[in-house]
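Read through the structure below, which is laid out as structure tokens, and then see the notes.
Note that one protein chain of the assembly has been removed; the remaining protein chains are unaltered in position.
Per-chain numbering from 1; labels A, B, C, D and E assigned in written order.
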Amino acid sequence: MSEPQRAKAPDAGEQAKVGVYICYCGGNISDHVDVEKVRERMETVPGVAVARTNMFMCSDPGQELIMEDLRQGRINRVVVASCAPSLHESTFRSAIARAGGNPYQYEHANIREQVSWVHHGQAATDKASRLIAAATGKARTLTPLEPLRVTARRHAVVIGGGIAGMRAALDLADMGVRVALVEKTPYLGGGVSRLVRLAPTGEDAAHLVTTLARRILEHPGITVHAGSAVTTFGGYVGNFTLGVSPVPGACAPAGETWPGGYVPGKGVLVPPSPDGGAITLETGVVVLATGFASYIPRPGEYGFGENAEVVTLPDLIQKIGGLEGQRGGTLVIDGRPIRSMALIHCVGSRQIPGIHEEDANGHLNEHCSRVCCTSAINTANAIREACPQTSVYELYRDIRTYGRGQEELYAKASGNRVVFMRFGADQAPVVQRGAPGSGHPLKVTVTDQLTFGEELEVPVDLVVLATGMEPGPVADLVEMLKLPVGADRFLLETHPKLRPVELPIAGIFLAGTCQAPMDAGETCNAASAAAVKAVSLLSKGYVELDPFVAEVDVRRCTGTGACVQACLNPGAIALETMDIDGRPVTRARVTPALCLGCGACVAVCPENAIDINGWTLAQYEAMVDMIVSDAVCQDSGAVPETVGA
Amino acid sequence: MTGVNPEFVKRLEPLSADLGSACFNCGTCAAICPLISEHFPRKMIRYVQIGAQDRIMENARELWRCLHCGLCTQTCPRGANPGEVILTLKRYVTSVWRKS
Amino acid sequence: MGSQTGATAQDKILLLATESCAYPGADSVGQAHASYPANVYVLKVKAPVLFPEKFYLDCFRKGIGGIIIMSCGEECPYEGAYKAMAKRLDRVYELMKEEGLDIRRLRLTAICTVCNRAFLNEVNQMNQIVHELSPPVQAP
Amino acid sequence: MSQDISAALVSKETLKALRAERRDWIAGASALARENKKARKAVMDRLAVASATVPEITEATGLPPDTALWMVASLKKFGEVVESEKDGSFYRYALAAEAAQAQEA
Amino acid sequence: MDSSKNAVFDAVVIGGGIAGLQSALDLAGQGYKTAVVEKDASIGGKMIRLSKVFPTLDCASCITTPKMAAAAHHENITLYTWCDVQRVEKDATGVSVSMIQRPRYVDIDKCIGCRKCEYNCPVLVPDTEQGGFSGRKAIRIPFSNAIPQKALLDVENCMLCGKCADVCPTKAIRYDQKPEPRRIAAKTAILATGYELSSVTGKPQYGNGDIPNVIDSLQMERLLAPHGPYGRVLRPSDGMIPDSIAYVQCAGSRDASMGVSYCSRFCCMYAVKQAMLLSGSLPLADITIYYMDIRAFGKNYEQFYQNAKAMGIEFVKAKVASLDAGQGGAVTVRYEDQTGEGATSRDHDLVVLSMGVLPGFAPGGVCPVGLGPDGFIQSVLPKLSPSVTDLEGVFVAGVAAGPKDIVDTITEAGAAAMQAAKYLTALSGKAPGAANKESSHE
Partner (left out) sequence: MYNPRDIIEILAGNVRKTMSPFGVPKGMVNGWWKTEGLRQDEKTLLFTGLMYQFVPYIETATRQMERYEDTTWTAYLKYARYVPSTLSGLGLAMLTPAAEKEKAARHLRNIVKVLRASGTRFGYRPDLDEYSGILLYDLGDLDNFVRHARIVAEKLQKAGVRKIITTDPHTTYALKVLYPKYVGASFEVSPYFEALHLREGGAGKKITLHDPCFYGRYLELSNAPRRILGEIGFECVDVRESGLFTSCCGGPAESISPKLSSRIGSKRVQKLDATGEQIVTMCPICLNNLTRSGANVVDLSSILAGAQASASN
């Protein structure tokens, strides 16, 4: 494991000259906070060298104000008072860096989300003043920090061998990154290999999977560990260590051929991992491409499990395949003619609390599964075109053929005389046994919104449930890698727009349906996007990390070891023997790349010898002092009421 | 309970090529129709789509209120030609009357 | 509206809000333009496990009327930090009692990034408490 | 057009040529500026009396309501007019302090 | 900004909207020299003009500005704004882009963005950046967070009075600037040319744009934006606070009779989003969304939609057949109440048309890239690599390849950058940062 290095020694001791910059935010702040008054007040705060305002501090001219003051040597610490730091802290840090300052000699005061949008009048102006004063209190004691540099292995582990994993692996390997692809089953292909023709463009799923898998297997930069799973995980960005072990029982049934042979419904068979037993992978980045699980209807849901004639859409697709030999007549499944069939949408998707029943674990799938409408319509078209004697009914809530070519598919289905019926979320269709003598084993009744709310009865031979996507079974990885999970139980990205394929854990990326339902094209886009982030991260050969880690003042440290005991990430801090003033002593020492920066050690040190860089206890105390101080504004003494409950 | 008969549309096929299958029941025709008559003409198109023959005959006289002005066809987002479907149904109903 | 009026120093409430959950949670209240008393000051922390017992007592001595630790609860990104801190707070409560401070002045809660309602409840409750109680220190 | 625009680093000849070349645009822009000026004056005069809603401005100035609102919004953008209190289904608009002084003078 | 007339890059990105910026950032992040060519006077595309974005409801400016600033300040990125692309040619040596630098009539190296010219200009013209609801001057900074923050003179509305030149502290006004041809060369290109909203003119059912208080969705974005024309939502005909606002979905999508039969994909969600923002800023207003199918398909979109329903926003399943001017500035909406009485009409104070999306760029004669029947750039590998076009080495990202929301656009922009980087690697045989040619023995 490589040791992270500080690029430059901190340069402290210079007299603090704080520049305070207050943003109007185009009225967002200035409509409620008297910005000019606050600026006047800030000019009186000790340590403040300049105080300025701007309509949009984040704009180029706003940033230029700061940069110019830094360049002129008027200031050496910066406080910007504007919106939430999540939005623009990094903007201002990089402006400081561009002006030659240290980006960590910066403190942000949040006077929009936490002042102007929640308080009004004098109280808002006063609170803004105190918050900014507190920020200057902290800023005065900020020391320059340098990001930690960690050498990064030019290697990636991709977990999951579906199209997302294969796409990401190929992209990475083509960029000269060595890739280990870990797949639980003996097959490459994942969810796509369970399909036949992909909507709306009609590609052959087997062909797509085979094309990708062959390139994966032939690529000298990619090693496939099929039938294997990640069992241990450690390290940090640039230097992760993963233990990979064979999954017991994950081997292909006899008769299936490899390598490169395509097994319908399963994918391309891959030889077992060359190493056989458990191995350790050392890698720079990890791409998660663990895919999704198909929703299994509850027993009795639309008659599922109670009637053999009720099946799921994935099952139907498997059963009918390419509809070979079915041309011209009535669809036949398992020897049974299907003269009439109903496809019910949104099974296991778009569930609504109070209407739908939670599963045994109390979960509801409130999300839309995105692909089922198009998939159902695609299947209906295939059947109507091959078997015109088979009537197809689609019972839906909203038709979500959103993508390119999908609306056309829906129009085609109408032209193919697929009959669409629309039901309300609270008026689910009812599947029952057909009346004796009706000639059909089942009947579906639905209150059809398209037929003016009339109740319609459809005799059918088959009911198909368009089941949605659920999060895949990745509880073990979530636990091991400490992955964030959203309310929908899919893996949760840092921000859907700013960082859509990234996680708060640096060096781990999301690709495909482990994040949310997606179709094949969207999955490959997500995988390539994950790959580009990984490649960018690895392109320099090192990774820069936040410098907010614990640092021991060895002069104060007495080697009690309390910090070591309190540390939450074993190995991040340890007692060591070192020479101080020529004497060997026991002192605590931090491994910065492993330090989480949580501060558990700070609180327990009896000598106050440890602090988190950029978040020191003394800085918090300075902030509290400024908040309670009457120096910038006097309290009116009136008693606030309770509001906004 | 309204009966559904997917075979019904076959009886209309000899009368016209436009049988409203393209219709996705958006309701533009009903709202644009100068008659302003409940769900007309979508009502009739919908009954053709699901094959509700009884409902068509029950409401047959309504068909002749249609002005054949073509505004529904002009504004139909799916090119389903509602005007032509109504004309087709007039032909169908006329033939049923003549047979009876 | 109550929040229009000012507050006395002793009314001030400190929120120690975790940067990954409660702090964005407070921002989310702002984004919703929900109003709450202006005597509430949010300080961003990586993890409140950082603060020793003394820090809380010092705050009260300086005149802070109430402190709410808004953590991530079970979702804490630092495994074990929440437990360690909860244990520490037990000791802080003991020390508060020794100093004659009402222990309702210090609360530990979990606030997520979108818990607007919970956030407002906590803040309003604490606001009522600090106004029921006399100031933690006598005004100079 | 008597302003000295030598500041624009354009010779008199070039400028003359430009004026000839852009004659239609200049005519259009001048007409627009005159209209702007008239509408602006009407709105400012009305607001100098007292704050007003858009319907009140319309009544006083004879400008169509959408034009009155457009002018108020434009004047607001350049800080000459401010939004005042709500009045029923409308907001009142008033002269900004500086503009009010200038109007008086 | 590099103002050299001829320059050579690794990659050129056509379009400086969110897609182009993300692609450029992802390429520049790997060390590739990248040019971004933008037809507008500022980068940021449509997104910088929005109020807030779904489903997180964060402020669009706050998300776009950092990316704009990051691109503007990136050492590997060169921006070309206010440029009209004339031709994109691809041959064995790479891509060459010929374009015309349109005159700003301002020396951008001198302009400091102080807006003195703007304050002193006597000509007010409808500001399209504000939906036309307020005026802008003939010379102005395009909008508050534009990048670059440089003035721009609209010469067609200039009377050459000389006021701006008089007040300019840096003497930056250049009345006699001329269009200048430029040519840049690169090894690969990404087309991120975005979209235009379809127009209400030519849609007589919806009034051809002549009915007061019928606006389009981008205009509503401006009304909702904090620095919008009125600073709040008002009815443009007379400044009334609207009590009842309606959304007309598919007002130019999924409608062959209006020329666009495809689904524009993000209108459902922006309507739901705007409805939510409206119910926040106008708590007493009734908000109705007329729709055919609510297409809330993305991550957390359905939950967002259900929240909107729970907030009391009314969803009416009907395609609006026509709009008419009603009494006192109201707009009459005709539709079929499908499970009720049938054909009916309702009056609203303000009606928003969720217009469809048209390709932002017609490559005909400009770039020989293949198009789909919908006019958007065609992907030749729509499943395995949607950013690959039929022109080798030319990739596509975002709405240029079909309607897409911001999330999907940003993801696709990353994917396009990945494919472009792979292409560059294959050309040079070496990836940035690779110690040696690991892939040479493939």
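Operating definition for what follows: a contact is a pair of C-beta atoms (placed from the backbone, for glycine too) under 8 Å apart; a residue touches a chain by one contact, two chains touch by 3 or more.
In this text the structure is predicted, and so the values were computed from the model without any measurement.
Student: When the whole complex is taken into account, which chains on show are touched by the absent chain?
Tutor: Result: the unshown chain touches B, E.
Student: Hey, which of E:Pro66, E:Gly113 or E:Gly207 is the one touching the hidden chain?
Tutor: Among E:Pro66, E:Gly113 or E:Gly207, only E:Gly207 touches the chain that is not shown.
Student: Need a quick check: the contact residues on subunit B for the chain that isn't drawn.
Tutor: Listed in rising order, the touching residues are 15, 34-35, 61, 63-65, 67-71, 74-75, 87, 89-91, 93-94, 97.
Student: Need a quick check: the contact residues on subunit E for the chain that isn't drawn.
Tutor: Residues 204-205, 207-208, 210 of subunit E touch the chain that is not shown.
Rule of thumb we're sticking to: only the chains that are shown with their structure count from here on.
Student: Removing subunit C only, and moving nothing else, give me the connected sets of chains.
Tutor: Subunit C out, touching clusters collapse to one piece.
Student: Let me check something: if the centre of a chain is the mean of its CA atoms, which chain is farthest from subunit B?
Tutor: Most distant chain from subunit B: C.
Student: Hey, how far is the Cα centre of subunit C from the one of subunit E, in Å?
Tutor: Each chain reduced to its C-alpha mean, subunit C and subunit E end up 43 Å apart.
Student: Measure off the straight-line distance from the CA centroid of subunit A to the CA centroid of subunit C, and report it in whole Å.
Tutor: Taking the average C-alpha coordinate of subunit A and of subunit C, the gap between them is 30 Å.
Student: Find every residue in subunit E that makes contact with two or more other chains and list them.
Tutor: 58, 231, 254, 261, 338, 342
Student: Touching at least two other chains at once: which residues of subunit A meet that condition?
Tutor: Residues 399, 411, 422, 450, 452 of subunit A touch two or more partner chains.
Student: Inside the complex, what are the residues of subunit D that reach subunit E?
Tutor: Its residues touching subunit E are 1, 3-5, 7-10, 14-15, 18-19, 22, 25-26, 28-30, 32-33, 36-37, 40, 53-55, 58, 65-66, 68-74, 76-78, 83, 86, 89-91.
Student: Using the touch definition up top, name the residues of subunit A that touch subunit C in the complex.
Tutor: 84-86, 110, 112-115, 117-124, 126-127, 130-131, 134, 482, 504, 548, 566, 568, 596-600, 602-604, 612, 615, 617, 620-621, 623-625, 627-628, 630, 635-645
Student: What does subunit A use to touch subunit E in their complex?
Tutor: 25-28, 55-56, 58-61, 63, 83, 87-88, 90-91, 94, 98, 154, 163, 167, 171, 173-178, 198, 201, 203, 208, 211-212, 219-221, 349-350, 352, 366-368, 370, 398-408, 411, 422, 449-450, 452-453, 486-488, 490, 495-498, 500-501, 515-516, 520-522, 524-533, 535-536, 538-541
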